[in-house]
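What you see is the complex with one protein chain gone and the rest in place.
By letter and in written order, the chains are A, B and C; residue numbering begins at 1 in each of them.
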Amino acid sequence: MAMKKFINDPANLTVELMEGMALAFGGRIRLDSGKLVFRAQPKPRDKVALVTLGGAGHEPALSGFVGRGMLDASVVGEIFAAPAAPKVFQALKAVEREAGTLLVVLNHSGDVMSSNIALEMARKQGLHVRSILTHEDIAPGAGAPASERRGLVGCVPLYKVAGAAAEEGFDIDRVCAVAERFNRNMATLAVALRTATHPSTGQAIFELAEDEMEIGMGQHGEAGTGSMKLLTADETARAMLDRLLEAVQAKAGDKLLVVLNGAGATTLMELFIVYRAVHRILTERGIEPVSPLIGEYLTVQEMAGFQMCVARMDDELVRLWQAPCDTPYLKVC
Amino acid sequence: MAMKKFINDPANLTVELMEGMALAFGGRIRLDSGKLVFRAQPKPRDKVALVTLGGAGHEPALSGFVGRGMLDASVVGEIFAAPAAPKVFQALKAVEREAGTLLVVLNHSGDVMSSNIALEMARKQGLHVRSILTHEDIAPGAGAPASERRGLVGCVPLYKVAGAAAEEGFDIDRVCAVAERFNRNMATLAVALRTATHPSTGQAIFELAEDEMEIGMGQHGEAGTGSMKLLTADETARAMLDRLLEAVQAKAGDKLLVVLNGAGATTLMELFIVYRAVHRILTERGIEPVSPLIGEYLTVQEMAGFQMCVARMDDELVRLWQAPCDTPYLKVC
Amino acid sequence: MAAGLCYADLAGMLREAASLLQANRDLLSQLDSATGDGDHGTTMSLVAAAILESLEAVTPTAQALLESAGWSVLSVDGGSASPLVGSFLLGMAEGCPPSSELSGGDLAAALESGLAKFRAQTPAQVGDKTMLDALAPAVEAARVAASQGLPPDRALARAAEAARHGAESTTSLQAKYGRARNLGPRSIGSADPGAVSISLLFRGFHAALAANRTPPLQER
Partner (left out) sequence: MAAGLCYADLAGMLREAASLLQANRDLLSQLDSATGDGDHGTTMSLVAAAILESLEAVTPTAQALLESAGWSVLSVDGGSASPLVGSFLLGMAEGCPPSSELSGGDLAAALESGLAKFRAQTPAQVGDKTMLDALAPAVEAARVAASQGLPPDRALARAAEAARHGAESTTSLQAKYGRARNLGPRSIGSADPGAVSISLLFRGFHAALAANRTPPLQER
């Protein structure tokens, strides 16, 4: 079955893509055992380490954010599938330090289970590891229990603020406090226009009619809260932002970070048009936008759509958000 | 006609996207007359200015590269259409300086004609302006006259090296010399897998059968040198790289910059898999890869495909390529 | 009382279960496409390959064999399935006596220990449309059979039957865990792929023994 993608053997996707990435960023990242990504120049051991894990197929996430000011290590699974627990443990072991390690887990059951097993192994070996679960998807309702809400692109700014805190020398309690505060104050919604091809199976990962869109999509083709007629960019922005602002209880005078994360085929042109609407609505409501992030950070192959993530920011979070970082796919100079 | 894109009125695309971009990067860029983009903090006037022009719909190109270490100004046209000459002149006038200005023009007839008219206007007013034409597409054959070869993504690394030279205080002759040297030593080929929707008309911009790809595509749907059966990532990489290396006459011992520029819907996963093949071929041939650029820099809406650009580098070019820059969509820390 | 399970029996059970899972790869992916992300068949194939690979290595005891299989499965990059199935096998190893032959009671104890370790990974309960809907009744059936003094093959026959029923029952359930949860009521109408995998696993366990021995007449 010929798939319209630039690939070789669908069975080797993750291995080959990780090799390519490691070759491209040879001086900056180091690939271990094929699927563990570390900084080429490790962070001093007196600073807290940040580790994450997740499936492949979402490039540049997650490994594209390994580097100064963000992650120390990323553990890669298979396409859209969590990495195995022993590998997560291996990464935790590799960055082991007195200062402690924070493992950032996105709420998807495979990731959570692998992490739990790895954390248990780590604790048995006396490693100083803490963990945080992102679950900022509000598709099932902002009030739904955390366990029912997926972790979406919000992990990326969370790596950024927690990574900056770690880089500044915050101890593990303070790094965790920053991460938890950011985590509590963020919310994400995804919207899809067109499906993507699962690069291992060649199948479309979901279906949508030609005149429909779906708000609340997951990032592996899991459906959202039902399809609806296509809206304009302005209408889409308002529909999503209204729910997000309510979820984080943003009010006049608040500072708000907005991330518009392209799913794959949606152009930056469109994201700019959507951002224009977002910025206007925020200004209308007296909410101050903090330098936003607009681009492709956590993709779903060539799905058309985007995730809108907002986070209510305090001054410390703003400072950490704007602090320098230098990773292959997110840099602040 | 409902198009499956996040847009409002198709007639207002460029205006709205530029507004969104300007709002997003408010502290870094400044939008003038709707379609002129300048740095918010202008470069000191004793340094050479760098200006470019081109159609919209290729985001982040070209305005995404306005900033420290790259462009001083970018003049935006309409979707896939060159900006008008008077606006190009207006930009040249705005950055006018004794140190001189280099206008970088991509070889597309609209851009060339607008530039020629603007340059004539500038000269009549005594502005100190030089220009350079990129034409690195080798689809019509590496030996084809410059006038017949399109300017593709190679403009982006050219902005980078010339911009770094200007930032370092090179005088206009030396900035031009750097730019010309880079220009002479680069070559690009594009490959397409799937078409894109023209966001103004809603029409597909070209057609390709389900089992076909086309090498040599342009970046507005202009056809290439004919379609062919789909190749694997490794085969595609080799087919394109062979022609490119021959065009720039790369040989063992040379340093080579590789840019893999996603057209829109092609994933970073695929680009990494292609880069893996590219890197291996270069290593086989004793050619040393310089830190490559892999991502979406000059897109063609949601077209699936990519451009592969290579440039033979000398030590000065490598240094300028790796020098710091800080623009919305290309940063070197 | 019939013969207990020896090392070779256990190896055969694992081998048969793995082959059955591989043979049903497409079915499992299809089921996952309806309610999840469509990769369950791929993942269970990798899980099966990991089981088969662990059978290649020489392990001294049944317990060691289960532990090795459990670790292999746990080491698969396989979304939710690998930690769940891996934990189940590791739990079986933990609950498995070091004896060279397992009685019906030994088997039941191992299965119960496997179930406990599985449950430690997830808050899901029976009725939540997950693997547990097949696993819990299967283990319970084996336990009852053992308490009635039935030998391992008869116990596994009942367990396989219970797992099958359990997997079928998931069709009319609404998913509470895993990716299917996001579908809400739309998850009703299609069987849970994980539960079907568990039912295939027990079918394989039983088939391995049934192929070796005279099939008991009172079971289908």
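Quick note on the criterion: contacts are C-beta pairs under 8 Å (C-beta built on N, C-alpha and C of every residue); 3 or more make two chains touch, one makes a residue touch a chain.
Owing to the predicted nature of the structure, the values given are computational and were not obtained by experimental measurement.
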Legend entry - Visible chains that the absent chain touches, using the contact criterion stated earlier: B
Legend entry - From B:Ser63, B:Thr101 or B:Ser200, residue that would touch the chain that is not displayed: B:Ser200
Legend entry - Contact partner of the left-out chain, one of B:Val37, B:Ala81 or B:Ala165: B:Ala81
Inset, instruction - Would you mind spotting which of B:Gly67, B:Gly154 or B:Gly221 touches the chain that isn't drawn? - result: B:Gly221
Legend entry - Residue in contact with the excluded chain [from B:Ser109, B:Gln125 or B:Gln249]: B:Ser109
Legend entry - Contact partner of the left-out chain, one of B:Ala139, B:Met186, B:Ile215 or B:Leu260: B:Ala139
Legend entry - Touching residues on chain B - with respect to the absent chain: 14, 35, 55, 76-87, 108-110, 113-114, 116-117, 139-140, 147-148, 150, 198, 200-201, 203, 205, 216, 218, 220-225
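Rule of thumb we're sticking to: only the chains that are shown with their structure count from here on.
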Legend entry - Each chain counted as touching chain A and chain C at once: none
Legend entry - Chain whose Cα centroid lies at the greatest distance from that of chain C: B
Legend entry - Rounded Å distance between chain A and chain C, as computed from the means of their C-alpha atoms: 33
Inset, instruction - Mind checking the centre-to-centre distance between chain B and chain C? Centres are C-alpha means, answer in whole Å. - result: 56
Legend entry - Junction residues of chain C, two or more chains touched: none
